[in-house]
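Missing here: one protein chain of the complex. Every other protein chain is in place.
Chain lettering (A, B and C) follows the sequence in which the chains are written, and residue indices restart at 1 in each chain.
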Amino acid sequence: MFGQVVDVGRTVTLVQPGDYAVFTVRRGCGTCRPCAMNRSDMCRTGLYAERGIWGLDGYQTEFVVDHEPYAVRVAPELEAVGVLAEPFSVAAKAMSEAVHLQLTRLPDMATSLDWLSGKRCLVAGLGPIGLLAALSLRLRNADVSGLDVVDASTVRPQWLNRIGGHYIDGRQLSPDHPTDHIGAFDVIVEATGMAALEFDLLDALAINGVYVVTGIPAGDRSLNIDGAKIMRRLVLQNQVLLGSVNASRDHFQLAVDDLVQAGTRWPHHVADLITHRHAYADFDAAFQHHGSDEIKVVLEWAA
Amino acid sequence: MFGQVVDVGRTVTLVQPGDYAVFTVRRGCGTCRPCAMNRSDMCRTGLYAERGIWGLDGYQTEFVVDHEPYAVRVAPELEAVGVLAEPFSVAAKAMSEAVHLQLTRLPDMATSLDWLSGKRCLVAGLGPIGLLAALSLRLRNADVSGLDVVDASTVRPQWLNRIGGHYIDGRQLSPDHPTDHIGAFDVIVEATGMAALEFDLLDALAINGVYVVTGIPAGDRSLNIDGAKIMRRLVLQNQVLLGSVNASRDHFQLAVDDLVQAGTRWPHHVADLITHRHAYADFDAAFQHHGSDEIKVVLEWAA
Amino acid sequence: MFGQVVDVGRTVTLVQPGDYAVFTVRRGCGTCRPCAMNRSDMCRTGLYAERGIWGLDGYQTEFVVDHEPYAVRVAPELEAVGVLAEPFSVAAKAMSEAVHLQLTRLPDMATSLDWLSGKRCLVAGLGPIGLLAALSLRLRNADVSGLDVVDASTVRPQWLNRIGGHYIDGRQLSPDHPTDHIGAFDVIVEATGMAALEFDLLDALAINGVYVVTGIPAGDRSLNIDGAKIMRRLVLQNQVLLGSVNASRDHFQLAVDDLVQAGTRWPHHVADLITHRHAYADFDAAFQHHGSDEIKVVLEWAA
Partner (left out) sequence: MFGQVVDVGRTVTLVQPGDYAVFTVRRGCGTCRPCAMNRSDMCRTGLYAERGIWGLDGYQTEFVVDHEPYAVRVAPELEAVGVLAEPFSVAAKAMSEAVHLQLTRLPDMATSLDWLSGKRCLVAGLGPIGLLAALSLRLRNADVSGLDVVDASTVRPQWLNRIGGHYIDGRQLSPDHPTDHIGAFDVIVEATGMAALEFDLLDALAINGVYVVTGIPAGDRSLNIDGAKIMRRLVLQNQVLLGSVNASRDHFQLAVDDLVQAGTRWPHHVADLITHRHAYADFDAAFQHHGSDEIKVVLEWAA
């Protein structure tokens, strides 16, 4: 959700009419400690609600109203890309979890100020969340590779290249030895939601590496894996695998801040992530497949 | 390795003749940062050596000599149990990794001083490492369950009970719904090395839970898992799975400190972990299976 | 504030009528991030309010009503000591700040699980906050000394002794060389509010030590200090001095949890901190000085 403020309550100080803002998605359970700290992304009871996903109306409407603690102000120069704050917030939480875990457990991190700089990072799945994760990593000068299964000449790999990332066509990897040609990665961010691939990527994780999964696979189909090899390597190489879902208000803020930085470093480039915009009356068109030239499709509700 | 000091070099200050001490197992690669910090347990090159395991002679001999930075002094009152410092160090590293990760990422931890107190913890595999992990958790007032597949009347479950742990007989769990009767756990420590079980235990992990694997499964047999369900839950519940291997000098120190505490809280109880002692000339006997009354078998080299 | 719940709103789940509970003191500014995270103790704008202190009515009344996020449930067995949760929360925040800072910056902490155990700690000022800080430290097996300027035979030093602390009579220290007889401390917790002493205590801080100040000195009288010596030692010994004020809801929870532990380890002892109780109609008596046999004076509002 991204929009322009038309009115605010008497005590609101964060925004005023005319400003732009986004609202977060999840609303806390009201009882657990993380929710009491505005960190409903870590809700312990599972009794949260989510606007447009679970238990609460979504934002597909011209006007929305919500409480100030769920809002993040968006600078006017981000007017064209503010709608990306929500998918970006999911990437921001994943990145932040991965980095802070490593800051804690790697013995040499206490003397580090920019751990991501120069680190080998792999982003799997170059949809909006994956590409925004790559953007976040490139802003911090990581060495970023992006994995997908489309032609290198299409929009997603091209968008990645322009921020200095390297595209890896997964169709050309050896299924048994994927890292033979791509090396091992200090950080892996997954955003495909394909369970088999999610396990395969463990093959590409470096010693002491951290692998954060954001894709939510559907179904319950059985999977054949070399379980002993996966666990043996996880142990012998001190690896971390973690799941990351949703995002707190602060992660939205981190996303918005990164969008500003990205606008300075790669002017006009972020807006290219939005490949299609449709008026809400044409919502049918928005749900049609746009082929390999699609990254993010946006539905416009403004009058 | 545990022994009594017979002589020390001129500059050694840590111990003197007559003291007891243990030596750590791994020796650093000499090039990576963790090894330069005496954290060879996190060696980044894989070029470490290990006494008795990889590239260096072990300790099965009457006299050993090594450098001071690899030694940890052991108080005289631990004479009977000092040999447990090595397996305990593996549990200590696993515990310490798990706790520090959670201290970092759980939003309410910055206001916490004893996170383990009252937490639901599961230890899988009640060999020496598992039971010592349980001991470490009980010293910090965690609510500890221990999982194995032996009769509740045998020595391992009985040892666990006496420190206030609850025994779970894995043979009585429903394979499909293991947590139906045991609930979900905030912390899981695995010490079985059985790959299939290592994946199954993910079913017992609570929201925001941390699961640390220390068992190293052998072989490469294919495993059938419900991969989508595992990954979906990992993501939706913000779970962490991590591998932990070996231990640094500081983890040996942590183990030795815990042995002292345990001696105060449960006098004489730790020594019962050592169920069999054999003179080195009878090494054959040490390698025979001692049945369900065995926990730790020790080979004595002292004259 | 400590009381018994007589009624709750429809959506309240934390407590029900008959339960005991405390309310926190500070109410957030509504705009800064810490306040948005229920950490108004770290409010960045200074625009918070405090019940009974600043901008809001206090709790000196028979019935109070407030919102659930500001409440902490207190177990029935703490009925006699629940009123101590508030001063204890101030000590809990100070301890938690000090410990977490050291966990971050001391290189060997990543391998530690109970940093306070065995550490030399000094508590200055044995009023309720100081004695509760000492209690918190002793629960974690720290080596605790308490400094005050009363006779060792009076109630405060005696209370400290019974939990295993050592009393230091500040009147017997050399003003110029206070640490000559007491050694240097890894942790200092100050709760006197006397500015001159607050600076003097820096003399007693060990290498790499942390010193947390909670006492708020009044006035603006000029002070003569050996500034060069203080700063030189701060730098050369990597010391930390920090201020800590107020407490978040989570610190109240930490305090309540510690009260339960203390009840197990030193039964009935905590209640002795409350040396005088007065009915509210006798409030005059509560404000009279009770001499050296006073620790905490409580005003009773219950019918």
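Just so we're on the same page, a residue touches a chain if its C-beta (ideal position, glycine included) is under 8 Å from a C-beta of that chain, and two chains touch if they have at least 3 such contacts.
Just so it is clear, the model here is predicted, and its values are computed rather than measured.
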Touching the left-out chain: which of A:Val12, A:Ala49 or A:Leu103?
A:Leu103
Looking at the whole complex, which of C:Gly46, C:Pro175, C:Pro267 or C:Gly291 touches the chain that is not displayed?
C:Gly46
Out of C:Pro175, C:Gly219, C:Pro267 or C:Gly291, which touches the unshown chain?
C:Gly219
Per the touch rule stated above, chain C touches the missing chain via residues 33-34, 37, 39, 41-46, 97, 100-101, 103-108, 195-196, 198-199, 207-208, 213-245
I need the residue numbers on chain B that touch the omitted chain, in ascending order.
11, 13-14, 30-31, 33, 36-39, 68-69, 104-105, 107, 110, 249-250
Need a quick check: the contact residues on chain A for the chain that isn't drawn.
37, 92-93, 95-96, 99-100, 103, 107-108, 110-114, 116-117, 136, 140, 248, 250-251, 253-254, 257, 261
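The rule we apply is simple: only the chains that are shown with their structure count from here on.
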Rounded Å distance, chain A centre to chain C centre (Cα mean)
42
Touching two or more other chains in chain B are residues 37, 100, 103, 107-108
